[in-house]
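I'd like to ask some things about the structure below.
A single protein chain has been removed from this complex, and every other one stays in its place.
For reference, chains read A, B and C in written order, and residue numbers begin at 1 within each chain.
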Amino acid sequence: MQGNFSAQSVVVTSANRYMGPAISTLFEQEGATVTRDNGRLYTDDELRTLLDPAPDVLVVNLAEPPLTAAVDQIEDGDWNSLFEALVHPLMRLVRYVAGPMKTRGNGKIIAITSAAPLRGIPHASGYCAARGAQNAFIRATGLELAKYNIQVNAIAQNYIRNDTYYPDDMLDSERFQAHLKAVVPGKRVAESAETAHLALYLASPHCTHMVGQILPLAGGWATTTG
Amino acid sequence: MQGNFSAQSVVVTSANRYMGPAISTLFEQEGATVTRDNGRLYTDDELRTLLDPAPDVLVVNLAEPPLTAAVDQIEDGDWNSLFEALVHPLMRLVRYVAGPMKTRGNGKIIAITSAAPLRGIPHASGYCAARGAQNAFIRATGLELAKYNIQVNAIAQNYIRNDTYYPDDMLDSERFQAHLKAVVPGKRVAESAETAHLALYLASPHCTHMVGQILPLAGGWATTTG
Amino acid sequence: MQGNFSAQSVVVTSANRYMGPAISTLFEQEGATVTRDNGRLYTDDELRTLLDPAPDVLVVNLAEPPLTAAVDQIEDGDWNSLFEALVHPLMRLVRYVAGPMKTRGNGKIIAITSAAPLRGIPHASGYCAARGAQNAFIRATGLELAKYNIQVNAIAQNYIRNDTYYPDDMLDSERFQAHLKAVVPGKRVAESAETAHLALYLASPHCTHMVGQILPLAGGWATTTG
Partner (left out) sequence: MQGNFSAQSVVVTSANRYMGPAISTLFEQEGATVTRDNGRLYTDDELRTLLDPAPDVLVVNLAEPPLTAAVDQIEDGDWNSLFEALVHPLMRLVRYVAGPMKTRGNGKIIAITSAAPLRGIPHASGYCAARGAQNAFIRATGLELAKYNIQVNAIAQNYIRNDTYYPDDMLDSERFQAHLKAVVPGKRVAESAETAHLALYLASPHCTHMVGQILPLAGGWATTTG
């Protein structure tokens, strides 16, 4: 058992997309009180409503389609939307809870990011840049907040079933199945519950020594961190 | 809960040292049938006795003092003992179970290695080389065995209490406490149960998509993999 | 000799700061025709003036003070200025030359970034995020453009003398000297010519197989890439 979550408050962002549903459901099954949030911008007002008082566990689950394009064809609007959807809200959310968590002397922050920047994906350089900014931010804040007994880590996933990047009809295509066999050592896409269980491990009281870590979860597609 | 281990057979090597006691105890608490082995060389005869039939989970926990020395002062005997204690037995153990696990269609192999080669430690180049060989072996076999539904991963730890590297009297010294504050973001040594819980996560049925992974568990001392 | 640069056109951005002076000077000594640019925003008009036709070598040297702050004290203005000074111009510059370089069938892009995100620096999470975005962008575009015979790489430096991060009066302080001895294996700050010579190697015709690489150059402070 990873610990009793019945007294734990958990906030999950983008609760109705990407890894939100699977994570919310699992923490609820474990007895936690889960706030399923579906904000986007995280203005000061929204943050106050959502994060006062700071939850025991904050799961920053942010998603935006990869907006693929050759680097010479990147659209300013696409580029900006990646940073506005993925990077800036992550900072705002972490910034808001860091102070109260420091005062309280504990806290868990888990970001659901991507393995894309760990390997690099042609025609997805904007997406890689934004996810890379997230991962670097998590590493730095994880080291900074460790001494306050706050654990900040990221799950850098790929090839996990979800509505944003791997919807069911894509997974079923012959082309995708061939791609999977060629580049993913595990030869398959995993269920979203895998991410939820890793988040549960990271949120447990038995995980205090792992901080600032970017954890690849990608069927072996990427195993070195970035 | 990380899954019901009551029907699981688990073999833990060096069960009476390094991470052996903590891991054996936790898997027993979770209901697993644990074989606490204390072999050293893992000859063919020993392997047959220990690993026929192959367990559901094999925890390769091997330890040898770091035998610190300036690189120009490395003793051949020390160098060889590191490879004989850490590297070659890991290969023999994994080689022995890989075939049966492939036939069976599942298996979990968890190596307890070290974060030392991820950062590099002066005056411990022999130790880093041997632990680096372990990590590289785990990465390659993890990718190779992924498609057979066998998950092979390593816990690359540092600054975790244990008899071999961080005995209690060392931890209490003023010099070590100053070192800890200077170089470990978490500012403390973690208990051995932390490693055990990470091993439990890796052994659970909910962890199938993480393969060939070297997981730093070091209070932030190392966060990039090697 | 790294090759004859006498027929080469080189554009260096922020030519009067950070690594600009050292890089511009060395390439000129090697016979290249260097355009020392000092733009900031890289609007479409500026890009047209600067990069038509595309130079043989583009050195994207962008700098912004690290704007250190505890994560809960990050100012929106500081955060945004890091992305506006470091991340978005990098994309705009690379985007502008990528097409012509693809058509031409060759090109060299060298970004001067930072090792900060490779290790993570407490109280510099905004800076790490922005430099991490740069490094991830370079990795992805490096892989994307490799097949067009365009080599894109980054020099991820730290502890190199420069006006922006390591001005002379800081280097002379007792406190900084103690820090250096504690955390940098080389125990010293290197001269800016070191970065220039690495850039020269990357720009040479003998370097075609290194692509999408983030090269730490930090006296051993960071040796694993991010």
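Please note the rule applied: a contact is a pair of C-beta atoms (placed from the backbone, for glycine too) under 8 Å apart; a residue touches a chain by one contact, two chains touch by 3 or more.
This one's a predicted model, so the numbers in the text were calculated from it and none came from an experiment.
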| item | value |
| --- | --- |
| From B:Ala22, B:Leu67, B:Ala124 or B:Ala218, residue that would touch the chain that is not displayed | B:Ala124 |
| Sole contact to the chain not displayed, among B:Ala98, B:Ile112 or B:Ala203 | B:Ala98 |
| Which of C:Asn61, C:Ser114, C:Asn162 or C:Thr224 contacts the chain that the document leaves out | C:Thr224 |
| Residue touching the undisplayed chain, where the options are B:Ala133, B:Ala190, B:Ala203 or B:Ala218 | B:Ala133 |
| Contact footprint on chain A, counting only the chain that is left out | 118-120, 122, 182, 185, 220, 223-226 |
| Positions on chain C contacted by the hidden chain, ascending | 1-2, 30, 139, 142-144, 146-147, 159-160, 185-187, 190, 193-194, 197-198, 201, 204, 206-220, 223-226 |
| Sites on chain B contacted by the missing partner chain, in the whole complex | 70-72, 74, 79, 83, 87-88, 91, 94-96, 98-99, 102, 116-117, 120-126, 128-137, 139-145, 212, 225-226 |
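Methods note: only the chains that are shown with their structure count from here on.
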| item | value |
| --- | --- |
| Innermost chain by mean C-alpha position | A |
| Chain B onto chain C, rotation angle from CA fit, given as a multiple of 5 degrees | 180 |
| Chain centre separation (chain A, chain C; CA means) in Å | 28 |
| Distance from chain C to chain B - Cα centre to Cα centre, in angstrom | 39 |
| Contacts with two or more other chains, residues of chain A listed in rising order | 139, 142-144, 212, 225-226 |
